[in-house]
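Heads up, one of the protein chains got dropped from this complex, but the rest are sitting where they should.
The chains carry the letters A, B, C and D, assigned in the order they are written, with residues numbered from 1 in each.
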Amino acid sequence: MSTIAKFKPGVQTPVLPFWKSALLMPSVGPLVVLLLFCLFFAFTTEHFLTPRNLSLVMQQSVILGALAIGQTLVILTAGIDLAAGGITVLAMVIIGRFALEGLDPALCILLALAVAIVLGAVSGTLVSRLRLPPFIVTLGLLGIVTAATRLLSMGNSYPIENDLAAFFGNGFTLSGARVTYGMLALLGLYAAVAFALHETWWGRHVYAVGNSPAAARLVGINVPRILLSVYVVAGLIYAFAAWLALGRIPSADPNALQTANLDSITAAVIGGASLFGGRGGVIGTLIGTLIIAVLRNGLTLRGIDPLWQDLVTGVLVILAVAADQLYRRRW
Amino acid sequence: MSTIAKFKPGVQTPVLPFWKSALLMPSVGPLVVLLLFCLFFAFTTEHFLTPRNLSLVMQQSVILGALAIGQTLVILTAGIDLAAGGITVLAMVIIGRFALEGLDPALCILLALAVAIVLGAVSGTLVSRLRLPPFIVTLGLLGIVTAATRLLSMGNSYPIENDLAAFFGNGFTLSGARVTYGMLALLGLYAAVAFALHETWWGRHVYAVGNSPAAARLVGINVPRILLSVYVVAGLIYAFAAWLALGRIPSADPNALQTANLDSITAAVIGGASLFGGRGGVIGTLIGTLIIAVLRNGLTLRGIDPLWQDLVTGVLVILAVAADQLYRRRW
Amino acid sequence: APARAEEPMVVGLITKTDTIPFFVKMREAATEEAKKHGVKLVASTGKFDGDTESQVAAIENLISVGAKGILITPSNSTAILSAVKEARAKGIVVIALDTPTEPADAVDATFATDNFKAGEYQGAYAKQALGGKAPKIVMLDGTSGSSVSELRHDGYLKGMGLAKGDPAILGAQFTNGATDKAQAAMENLLAAHPDINAVYSINETAAAGAYAAIKAAGLEKDIVLTAIDGGCAGVKNVHDGKTAATVMQFPRKMAALGLAAIVEAAKGGKKPAGFVDTGAEVITDKPVEGIPSKDTKFGAEACWG
Amino acid sequence: MRMSQQGSDPRLVFEGRGLTKRYGHVTALDGTDFELRAGEVIAIIGDNGAGKSTLIKVLSGAIRPDEGELRLDGAPVHFKGPLDARAKGIETVYQELAVAPALDITANLFLGRELRRKGALGRVLGMLDKRAMREKAVEHMETLRFNIPAIGNPVEVLSGGQRQGVAVARAGAFASKLVIMDEPTAALGVRESGQVLDLIRTIRDRGLPVILISHNMPHVFEIADRIHIQRLGRRVALTSPKEHTMQEAVAIMTGAVPAPTPAAAA
Partner (left out) sequence: MRMSQQGSDPRLVFEGRGLTKRYGHVTALDGTDFELRAGEVIAIIGDNGAGKSTLIKVLSGAIRPDEGELRLDGAPVHFKGPLDARAKGIETVYQELAVAPALDITANLFLGRELRRKGALGRVLGMLDKRAMREKAVEHMETLRFNIPAIGNPVEVLSGGQRQGVAVARAGAFASKLVIMDEPTAALGVRESGQVLDLIRTIRDRGLPVILISHNMPHVFEIADRIHIQRLGRRVALTSPKEHTMQEAVAIMTGAVPAPTPAAAA
């Protein structure tokens, strides 16, 4: 080590061997934790490692996983989105209600997308132009969205009977495991957002704005526009999450997803995102989502009493993040 | 203005007239908003400005107000406490259950305080020593605390029949308004914490740690110790809030305070605290708490349908913070 | 892992939440009953009332585990049906507890109280207790959008003989069934309407909060406060005169009967079917004409606290 | 009276008149004037707190002045933000550096000026040309001959001087109209400072004027064509290394001797 470690004058390029730099990637820590949990449940329960069950874990991650992408984008800009779950539910109810009333389901989905984008634009504008704290803006928006959902649904939930609306619930079976289009769409969404974050100028600017808004402004980045775009994209993703959700649970339930905000923030933080912005990424969030889903699935398979599940989950989540921290210091 | 504004060499001391520096105090913005809301409800409802009703608003602010002090302390260190409500409820159930089982109520209260302090110490240690994100630590703790509460109560709520446990519900009547000891204790608590924050070295260090942990460490502040102390004090305050709560509500209900975390963070942010730490203070939080209570009370007095209340509250909270921001830019 | 023939049979119980006593008691009873029959009970719960996602996941996980039967209190009467269908297709007996599904025959059987009816009892009692006075009521509801909350609410109004939106309804607030929220809501409603004479509350913990507010206003003699549930603390409040009446339900009975039915079916016996009403009783020490009721002595023995 | 003999020859590129900026009861800029002529290096010197950084922030669009006007090539301009100034080809090294600590050296060098892939990938998808940026980044840092560890390191782990090097390299690489540098050599070593002075000369030789703020009088007198002396929020003199010695300039700057002429009216 000490030969490559020697400090030489001039510009130096990294000399880490590939395996080492791979181990340094920020999402490796959470990934290791995820694998450890999987190993644990594989050895201590009978059914965990069956294709059927693994497919279930994936299916159970679809809604939260999609939603958490939008949340992560907002967190990357040092924000927090308390309206994530609310917007998703509103979009679900819009699709459910208008489809039931006979509107063309494609139109319903477009309408939901449009509403979510407008809502994202509203919070984005308030955050970027009036520079209000995202916490307050999205909390306020949550109130508005919740009321809109209730007024629209009057407490009813709408069964999804249309093929297009429920499309993402379809799929095929691959060596015993059911693969839904929703799962594929989720992976596609992650790939797309990861691409946008790491391979485009927009992603660069998102990180810069989150990491140091003052510096971003001074170097000539249009900070308000980037912020606005993030909230709009997040809104779009929430609406898409709503569509995925209808594929998984064929009913637009105005009461769904009440813990989605907390869960999605948790997934992002477990995955290594910093609530102070500019650090972390969506791949970590995907792993964080899977960690949460594996925990829930595994604990139920082990037959842990729900009274204790909260406790065990709490401890394990702390352990997961602690392990990640130790891992990072180690390398 | 231009004579005092002239930039002179040497050290200059501020030359603002008293009224102007008073108007510049950070909690004046929220205070103005609070007064505006009060004025609005005074003119548009019949009962708002009665001594009885104002007393109610104060009484309704006691629990959240107390809890929000602990939350604000944690926020000042750039943390967030998702276990605030959970610890308070656990403390309530401890007092309620053991008092009902015949344990000396003074002992019960001490026990609750001790448990809360230990819990605070646990999260404080994890945050300060292992440097885990407060969001995850307190979320994990919430899981543990919730489970403990359920195991302890098995879903039952415990009526509070003991005088000591219910002490803070007593009080006297002052020109038609009921003044409870709980209200006085709340104000006392605010005064004490405001004193500690602004007049002692400890408070200075809390602000320094929140504002710039790296600088605080370099100047020789024992950052982990300050963090630990903040979480411990917060725990103590939550237990005290539990005692205040038992004076107000007639039973230790494990189902209570479900929105307390969100509400207390909201109160702090409305009151001008920054979630990035080091900015804001408890007086702002007191005003934030009152704003929330006045809104709830006033909207009910106006007979707004609960379906719409969320919406109106959302809009008004955004307006409140926007007004505060504009106010600050103005001066 | 090798299949073990001696593995005990697995039965699942899925409640809406595990925060309120109703469901806690239901699970206690199921656990006891399971022990009696030597079966393994795997319990799961939603995170909040309306958390269909967790319930669907729980059904899926129970199918994975190879459960023989599932007892579920559906958070949403339609949203879980596709998962239920999958379970039944695998030969799992599914019984709805407390809340029926829509359609009701989507599950094998339903063991429940009729929440609408329970609300109706409450309303009818209050109407009689008002003794001809024009009702001026406020409603302390549960969680917004929860079906139980709405059924009880609507039932109460029917019992009162009022239509939705009747001007006699002076106000309503969501309390999440929690004491603190109910108390604040009641205080504010009383400040706006000092002439309230009847209060509907979603459950007994909410009623306890409402009573505190009413007492502080000195109106405990003038207001008919009623509740639903049948927990021991709630019955005691009736006994102490804090609430006029409560409508008792029997969650323990639902769970115990349901579990026994599943065990029987699994052993090759008769499959349960149809709607089994586990009953509801008005508990009061001030009986009124036309409403059958039991006194608090009965209540104290039958309560589930 | 004009102070600088060659003052009126080359045309005015950038000009500020009566620029004022107040913060509460502190007047950071008190109606100061400013001018920059084509192809020159103008140095701004002044005590700490004299308003130098505030002045260049007004010039770079980072701050909007309370009063006064700016003219670029004779036409009035109103910058709404640094973006507007950058769009006109003005690059700035701020005293506080304006780097994103968590991003790596390459990303910081190209922040807000990212190179995109050729073709649709770049135009439509906005895809970055990471390889080209990386190569250019190495190149830029090599020209400054700085000791930089791995170019993929986040800026936060760099030493104070290395970080400043990144900010300077960025401004040097992208300016097309003029370059503003606020104390670019403050954290730099002797060798590195010399290299930054070389860079300034290169930029001037490319025909771009440079505004340089520095407390280092030998540097100023080595490189500046003219010197703008700022004191208590105003320009008290506009001189040149030929007209005044270092000692004289410092004396004017600190107020030890009165300014030679009411330059603010010049």
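Following the convention adopted for this analysis, contacts are C-beta pairs under 8 Å (C-beta built on N, C-alpha and C of every residue); 3 or more make two chains touch, one makes a residue touch a chain.
The shown structure was predicted, so the numbers you read here are calculated from the model rather than taken from an experiment.
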Given the contact definition stated above, which residue among D:Glu15, D:Glu40, D:Glu183 or D:Asp225 touches the chain not shown here?
D:Glu183
Sort through D:Ser159, D:Thr202 or D:Thr245 and give me the one touching the missing partner chain.
D:Ser159
Which chain B residues touch the hidden chain?
7, 9-15, 199-202, 204-205, 207-208, 211-212, 214-222, 278-279
List the chain D residues touching the unshown chain?
23, 25-26, 46-50, 53, 95-96, 146-150, 157-162, 165, 183, 186-193, 215-217, 250, 253-254
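Going forward, only the chains that are shown with their structure count from here on.
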Rounded Å distance between chain B and chain D, as computed from the means of their C-alpha atoms:
47
For chain A, residues that touch 2 or more chains besides their own:
150, 307
For chain D, residues that touch 2 or more chains besides their own
none
